[in-house]
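What follows is a single structure, and I will ask about it in a moment.
The other protein chains are all here in position, but one chain of the complex has been omitted.
After this line comes chain A, so read on.
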Amino acid sequence: MLNFPIAESFSLFLVSNHLFDYRKPTFNMKQRILCGVLFFTGILFLAAQNDYPTNQQINQRLQSLNNDRTTTLTSLVKTEGGQDIWVLKIGTGDLDNKPAIAIVGGAEGFHVLSVELALQFAERLVSNHKKALETTTFYIFPNMSPDAYAQYHASLKYERRGNAAKVDHDRDGSVSEDPYEDLNNDGLITQVRVESPLGDHKTHPEDARVLVKANRNKGEGGSYQVYSEGVDNDKDEKFNEDPAEGIAFNKSLTYKFPVFEPFAGDYPVSQPESRALLDYLFDQWNIFAFVTFSPANNLSEPLKHNAQEAKKRVVASMLEKDVALNKMVSELYNKTISQKAFQQDNQGTDGDFFQWAYFHFGRLSFSTPGWWVPEVKADKPENGEGEEKPEKPKEKPTVTKESNFMAWADREGLTNVFVPWQTVTHPDFPNQKVEAGGIKPFVMHNPPYAMVDSIALEHTNFILEFAKMQPKLEFHNVKVEKLSGGLSRITADLYNNSPLPTHSEMGEKSRWLRKIRIDITKDKEEVLAGNTINLIDKMDAFESKTMSWIVKGSGNVEIKAGAAHAGFAVLNVKL
């Protein structure tokens, strides 16, 4: 049975040059389209999308989203590669003064799933969940790496991070002088292995397709040298160290910026797209949280608290109270998302976006890859409990990311994820056996497109559930007492009816979050006690604060309390 994506927004797209051909019965492209057309024609839709969209298709989907009355689509800038950096702002009413969540996709260009997840969130939100807009505003940045993303659909496909800027990654004075080469002419950059007693790799004991590092500590010798697919163009004995790509968005922001490393550049935020995004974000005072789809994961498990690093002047650990918030949101995530965490060991990398949003922008910040290769458990040994143990405990099988992936692909019947090793001639190893092959690019980070639908559905639900937790200011226990001589005392409790504080511990430090401001609309001369303007640094989860004023005169008084990222509560009092 063909498993076509069932998205809420159907558009007819040209089927692009696709990478995945995972399905058990292996149809070729044309057959599949034909099949799809036959299958769906009678049912209304022509759901022909069976691969991740091209940049052009993304633009079309955004344009069609822009037809909705709740959305505004804006291009922040064009990248060096000529692609738009889009923001889709979704909201109703006084949308700049409602707490907002920003959704970011395409932090990494090779992580094509992330773009689809951001897009589908927007599509599902607009089609099915408009009610959420009554309280929350959403900013969708579907793709921060469109230049790199395009490599997925290019004639030569490889996992690309950098944009189209010209960068001398190895800092030798020549730009992009050692790019990849497709030695076996399959349109994919995989790996080459060179048979050599000097090699530090060997074949995996359980899966000969996969290479593992020889364990020198256990006295293992290697039999292969392993390189990325290409030649050493500049004869510096490094392979493909200066590829034809530029700066990686997710390695070039200010938090722990890895200066002078490849893909990072000479100083942080050097690229038009990162500057445009940050400039825009610094003007949106209502964002209280970010959900970034990127390889880092602090949703399956929260970030850890390191008291020493948190105390340093240059803070290098999430602060204690914020770790507790992270934990609470992680619990929600694990409740909403069916996939169990496996090998989710990336909790942030230097210069990345999601850590920037927390450490340097003071917002709650969450990241998830959206999908990962599930754990494939080895077959259980025959002997059951209570039986005699074998004399020698069987050595634990080596599970690497690659071997687990291949086992999973086998289990799922994905037949098109591996390029069999094939002998090629290689100018740098003229007298040695050189083979090109290995796991195809993209497939370890992005599931077959047919799986995306359910992933997007679950993540949409997670974000919507999370939005319900947002800070919510309310007035309670309002009292007006008449004093003599035309004076009144107004008393009210300001209450944050939310499990989240209005300011994270980090947010409280940041100048880029406003304080909670309470205004009473009365002339200064008529307010005898309590100021016309009051500022509160933060309101904790479920915290209430009693406020009171003595005012002169009669009529209506409006009291307004809040901040853009926490929303506003308004109280009308008749004197």
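Descriptive notes on the structure:
Assume a residue touches a chain if its C-beta (ideal position, glycine included) is under 8 Å from a C-beta of that chain, and two chains touch if they have at least 3 such contacts; residues count from 1.
In the analysis below, contacts and distances are computed from a predicted model.
Among the names given as "Quinol dehydrogenase ferredoxin subunit NapH", "Peptidase M14 domain-containing protein", "ABC transporter ATP-binding protein" or "Methylamine utilisation protein MauE domain-containing protein", UniProt records the absent chain under the name "Peptidase M14 domain-containing protein". Contact with the omitted chain, checked across A:Leu95, A:Val226, A:Val315 or A:Val399, is made by A:Val315. In the complete complex, the hidden chain is touched by one of A:Asp172, A:Asp350 or A:Asp410, namely A:Asp172. Across A:Asn128, A:Asn215, A:Thr423 or A:Asn531, the residue that sits in touch with the chain not pictured is A:Asn531. Mapped onto chain A, the footprint of the missing chain covers residues 171-173, 234-236, 253-254, 257, 259-260, 266-269, 275, 278-279, 282, 285, 313-315, 359-360, 362, 506, 509-515, 517, 524, 531-533, 535, 563-564.
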